[in-house]
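One chain of protein is taken out of this complex; the other chains stay put.
Our next item is subunit A:
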């Protein structure tokens, strides 16, 4: 899969808590495409998508626990790897 790399995606509720998360994803993943649906934001990215705790904290200026994104998570795809610092979604092909 070189010509057409499969997308991974992350879908979050549209609300105040996810606004800085989405902003952080956009900053760390220039290749990502953000789709806004009623009540829902779906972010597609070819191959890999990362959400970094530090970027969210820089945007909001407060400490943020990465696992708390589960509260507003709607769906995702790709192989998942999560630590306290980042969540990575990726296809391996």
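Criterion: a residue touches a chain if its C-beta (ideal position, glycine included) is under 8 Å from a C-beta of that chain, and two chains touch if they have at least 3 such contacts; residues count from 1.
Here is the rule we use: contacts and distances are computed from a predicted model.
Of the candidates "Ferredoxin", "ABC transporter permease", "siroheme decarboxylase" or "YHS domain-containing protein", the chain left out of this view carries the UniProt protein name "YHS domain-containing protein".
Subunit A residues in contact with the hidden partner, per the touch definition given at the top, are 1, 6-9, 11, 13, 37-40, 42, 67-68, 70-84, 91-93.
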